[in-house]
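The other protein chains are all here in position, but one chain of the complex has been omitted.
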Amino acid sequence: MAGWMEHEADSWREECGVVGIFGDDEASKLCYLALHALQHRGQEGAGIVTSDGGSMRAITGVGLVSEVFNQEKLGKLIGSSAIGHVRYATAGESALRNVQPFVAGYRFGSVAVAHNGNLVNYKELRARLEESGSIFNTSSDTEVVLHLIATSKARPFISRLVYACEQLEGAYSLVFLTEDKLVAVRDPYGFRPLVMGWRKNGALVFASETCALDLIEAEFEREVNPGEVVVMDKDGISSLCLMHRQERKACIFEHIYFALPNSVVFGRSVYESRYRIGQILAEESPVDCDVVIAVPDSGMVAALGYADKAGVPFQQGLIRSHYVGRTFIEPHQKIRDFGVKLKLAPVHNVLKGKRVVVVDDSIVRGTTSSKIVRLIKEAGAKEVHMRIASPPITGSCYYGVDTPCKEELISYRLSVEESRKFIGADSLAFLPLDSLRSMLGEEAPTFCDACFSGQYPILPRAGFYEQSKSTQAETFLPDNGSAIKYKPVGAV
Amino acid sequence: MAGWMEHEADSWREECGVVGIFGDDEASKLCYLALHALQHRGQEGAGIVTSDGGSMRAITGVGLVSEVFNQEKLGKLIGSSAIGHVRYATAGESALRNVQPFVAGYRFGSVAVAHNGNLVNYKELRARLEESGSIFNTSSDTEVVLHLIATSKARPFISRLVYACEQLEGAYSLVFLTEDKLVAVRDPYGFRPLVMGWRKNGALVFASETCALDLIEAEFEREVNPGEVVVMDKDGISSLCLMHRQERKACIFEHIYFALPNSVVFGRSVYESRYRIGQILAEESPVDCDVVIAVPDSGMVAALGYADKAGVPFQQGLIRSHYVGRTFIEPHQKIRDFGVKLKLAPVHNVLKGKRVVVVDDSIVRGTTSSKIVRLIKEAGAKEVHMRIASPPITGSCYYGVDTPCKEELISYRLSVEESRKFIGADSLAFLPLDSLRSMLGEEAPTFCDACFSGQYPILPRAGFYEQSKSTQAETFLPDNGSAIKYKPVGAV
Amino acid sequence: MAGWMEHEADSWREECGVVGIFGDDEASKLCYLALHALQHRGQEGAGIVTSDGGSMRAITGVGLVSEVFNQEKLGKLIGSSAIGHVRYATAGESALRNVQPFVAGYRFGSVAVAHNGNLVNYKELRARLEESGSIFNTSSDTEVVLHLIATSKARPFISRLVYACEQLEGAYSLVFLTEDKLVAVRDPYGFRPLVMGWRKNGALVFASETCALDLIEAEFEREVNPGEVVVMDKDGISSLCLMHRQERKACIFEHIYFALPNSVVFGRSVYESRYRIGQILAEESPVDCDVVIAVPDSGMVAALGYADKAGVPFQQGLIRSHYVGRTFIEPHQKIRDFGVKLKLAPVHNVLKGKRVVVVDDSIVRGTTSSKIVRLIKEAGAKEVHMRIASPPITGSCYYGVDTPCKEELISYRLSVEESRKFIGADSLAFLPLDSLRSMLGEEAPTFCDACFSGQYPILPRAGFYEQSKSTQAETFLPDNGSAIKYKPVGAV
Partner (left out) sequence: MAGWMEHEADSWREECGVVGIFGDDEASKLCYLALHALQHRGQEGAGIVTSDGGSMRAITGVGLVSEVFNQEKLGKLIGSSAIGHVRYATAGESALRNVQPFVAGYRFGSVAVAHNGNLVNYKELRARLEESGSIFNTSSDTEVVLHLIATSKARPFISRLVYACEQLEGAYSLVFLTEDKLVAVRDPYGFRPLVMGWRKNGALVFASETCALDLIEAEFEREVNPGEVVVMDKDGISSLCLMHRQERKACIFEHIYFALPNSVVFGRSVYESRYRIGQILAEESPVDCDVVIAVPDSGMVAALGYADKAGVPFQQGLIRSHYVGRTFIEPHQKIRDFGVKLKLAPVHNVLKGKRVVVVDDSIVRGTTSSKIVRLIKEAGAKEVHMRIASPPITGSCYYGVDTPCKEELISYRLSVEESRKFIGADSLAFLPLDSLRSMLGEEAPTFCDACFSGQYPILPRAGFYEQSKSTQAETFLPDNGSAIKYKPVGAV
């Protein structure tokens, strides 16, 4: 269960959304709108960099897209090409300096980059770069990409960029901007989504999800292919291949939780995936019930599918508040399940005396689920049957999803029955991994389901885990908000 | 259709939510949480006044409850009794000085008041008070209540308060706070809701809706009755009757749009009212269709009822953005239906090639509806049939709902068929007024449906309409935000 | 010593500055600039009200003029007449609601007022008004003026205004704005300053000090006379007399401390007064010394006069910081005389080994003076001789200067010799009251020197003192910043 719970630990957190635009006089405004459409992929920071052909301008900030930008700031971001980024991060990491796009000046000019994903060999690359004298301003793995480009001896720019990307291992959907070029790159596994489309005036648009194309009236053309480098400049568009094609390993969690239901991701409708998953749950884990409800918003579509297949009415049994801000003050006399109650209100008339099936997208630590079950029971439900629209999560993600370490995952620690007891439900069922794979059909091998199956397409390097955790602690750098702690990476 | 569209003209706007708490050491925190639960009733301003038995403290501000208050401010609001208010107002009126609760010092101490409703004889009362030398600091009708109390010769306080309320005509659910008393009053018609409940520690709670009681774990006891004055002080609770009982005229629009579905309002479940309305629509205005969708969030429950009765699957055909802020910057190259697109995204896979029934709560001017129909059609729907979960609105409300003048109401100007053409739907049907009344059964006469029927329980006084409009223009007073225009009410 | 020490208790605090403008299309901008020129008279809050002939607009806020207003806000304040106010108050009282000008709607339209002074019969007037049903929104004595106008039966407006002013006792320099008139009133004693002048385009300007006229290029015409009411409207200017002329009692402290040296106040140059006072000090309290220094800025001109007469060089022995903000964080290891050191830095090369005369404007509690003496000694001065450019302050002011109660005044508690010991100076001398009066010559009886002489022109009413203190504690009202405590003035 997730999404609506941004400020608690018990949730998945997607790292980013990216946008790129070329050939539109209002590039910054379109970029801003596209980022708004991708806001669900990151609420902690946002940034836009534009180029007018000769020079580049950048504005980044902490907060929502609508908080970081206004008319005046967008007006300063002149130029007909732009890249943008929304970022998800914990408070400690939200240092302004870590907000993308990153821009660097180097030998041949300026280059900006925005990144969705995670590099499993970041620590190794950073060590190698530091060895040869590079200094680091952020704790973000993205920064190594700029150093790799700058240290490349190759010419022209695209060769340097290809050189740099060839060093990278892991998940990366990247957009680059130089004075005269917009480039999109997707890693050979294609872990994270990246699509492209065109506006009627001929402007090219890249975005993490199709919902961003829809808002700015760009027509979807196709995905950027795994391992593809798409280059756009005044001479037109061209494409090259980063390296020999591997089998795609697209993140199935985009379909389960991250993407909006109105997006088409990895060539599939997110809505249809979720609806079908709900149906499968009803087929495979049926239960006598009076009503099907969802944990809004992310459990909604699966719940509709479940209700449909089960032939039981779907009702809005939990109402989600639209006004939940950053922090709420709790009385000293504790209100039970305070955090959940602020965000979710049960509808007594829907639940009272009923046998309730409640559908959520996933369970991470299980603490929120237990509160939700209690909320529904206290509203008078006779039985609460929880149905989870994903297989049990038993492993961390190394490809750009910020999961807790596996020891914290309820499904790693407990059996389904133990989990059921923990959350207090009358029954609990997950989507079987096999069913998920069946649903995907012959495409199943082209999806990464490592967090369920443990089958990691690319193994994290030694020290990765410490890296991804300790680097975050190390996170350094001047911010106008909060002190950031950083530790020596090495020592004299 | 409404609610989610706060910043456009094409919507209803509820004036307020009120809260009162007596006998809890954390009165200010509980008040703050209860206001959060009522946030949907007013997002423009919020305030809390507390009493510690001897002196009173007040904090008000422009914005959401979570923006106006923080730990430090709540800490300053000491005392075991409190009243609070959330306010809905257009930008021009959001002057801090108009944010309630209002507090006044007068002969016998201090008195604070928070008001939900509208006084139809405000202009008359103000003129009479001005005639005898009163000065006005706000353009709010609520201010006259304080003047009436202060000019009363009666003693004790409750007599003055009753004297004051007896002068009032129109809609008022009021909570008062003095140094030692909490008082709740509901007008004899009971236009606006007001409920009471108790916390386990014996604290009394008043609130506009039961959802506020739920959040702070107060058990619902009953409604404050129409014409009732409930007084709470250290000697306990007592009740008196404002005047001979008239037939209740509770606002039916609370059930159609304002209240949250998880609230019980006027003794009825809002959720059940809406679900039943949806079912009736399906019975009375059936149409061959493939899918039923809602305009989220306010059309949701009725759409579920419609789908249930029609035997057609409900789907989430429009996704509402959670990130729509105050203003968004549009490109110069206009994006068609920009405002609606920012907030609602169609799900192509749900709509494409389908005959779609879309359920909304009401139509005011019709402009938003036409955009929604277009959005659905552009997403590929074969047919779009709009079903409205209320009768046609043909008249303004004088009892606390900020409606446009009737000349702007589409259903006043156009027939249903003309309206259908205007919004571009393939069919359009409203809930028949008779059906609404049948649904309410023998309680139907206890509801005000004047905006549909023209049967106003109490006629606005001469000049009321100009008042309610011009007073808003007149709205005066120092604010640290925006200049407020005010005009002479009379002249030398 | 004072002024530069706004945030410590050991200082005088002037209550306000006022401005009025009639007949200039840029009235709000000119008002804003004039308030900037009067900023030294009040830094806690600022406000402007304008009239365009038909309606009025108001913006007030907490902070400096430059913080409260910006281009956009000034643009909203349309109209060719305006009044403005800057206010000095302690933090607790800086509630937005107490920031002037106050505006009220009443029977005959709207009226706004800004006030410099203090009413000694405020409590009495408020009680009488409350008795007849008035309610109070602020704890400011100024509010009674609006109630008195509103409760007057007289016509036309000017008669009501005169009626109201005739009830007032104490100090008041007032500017009023109605839809069509600008009025300035000065109390019969003329305690507080108020001048008038004309811009080249025929616009009339009222202001507390001439420095405001200078900045906006208005030519000084004359003072508003004590007891005079000056009325300006489209038919031109007229003047009437509030009541039979009494002898003026202008506040001598304006010359000693409040006014800027570049102002001409009560017909005298402030600079010349201070310079002459310095000369008198040198004549009457000479001492062998090597250097004369000032406590900047308020002691500066007197120090120059002293040095001149003593024939000893004036040097800048103490440098004042321009960057002292609201609060500074002190280390746990206390820095001796931290507060003073943040603001004043001694110049060792000027002071070392020298016999130093240091001139300050006045001594209130003496705590700051003792720190300054220590600062100078620690910088190496051999001797420190303090010379005070005013007589000893032995009594409170009831006419608009916020003095501590007399028990806190060092000169009330201690003899000069005891004071000298307390502050640690080698010698201490005040300006003798007789010398001050001699300097004023035949005008001496037209100045109020009650805080030195105890000769109060008008006695405060019984209960005044408690009023002026407790009312401020009572100060109520909703603010978006801080909770304000208010107590019942009476009880049921």
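For clarity, chains are labelled A, B and C in written order, and residue numbers in each chain start from 1.
Everything below uses one rule, namely that contacts are C-beta pairs under 8 Å (C-beta built on N, C-alpha and C of every residue); 3 or more make two chains touch, one makes a residue touch a chain.
Predicted model, so just to flag it, every value in this text is computed and none were measured.
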item: Omitted chain's touching partners, listed by label; value: A, C
item: Residue among A:104, A:240, A:287 or A:414 that touches the chain left out of view; value: A:104
item: Option touching the unshown chain, where A:76, A:336 or A:352 are the choices; value: A:76
item: Residues belonging to chain A that touch the chain removed from view; value: 47, 49, 54-62, 68, 73, 76-77, 96-97, 99, 101-110, 127, 130-137, 139, 146-147, 150-152, 155-157, 179, 474, 476-480, 482-492
item: Missing-partner contacts on chain C, residue numbers; value: 26, 29-30, 32-33, 36-37, 39-40, 43, 64-67, 69-71, 74, 201, 211, 214-217, 260-262, 264, 269, 271-272, 275, 297, 300-301, 304, 308, 313-316, 319, 321-326, 328-333, 335-336, 341-342, 345-350
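The rule is short, and it goes like this: only the chains that are shown with their structure count from here on.
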item: Angular offset of chain B relative to chain C [C-alpha, multiple of 5 degrees]; value: 180
item: Computed distance of Cα centres, chain B from chain A, in Å; value: 37
item: Interchain centroid distance [CA atoms averaged], chain A/chain C, Å; value: 60
item: Interface hub residues of chain B, defined as touching at least two other chains; value: none
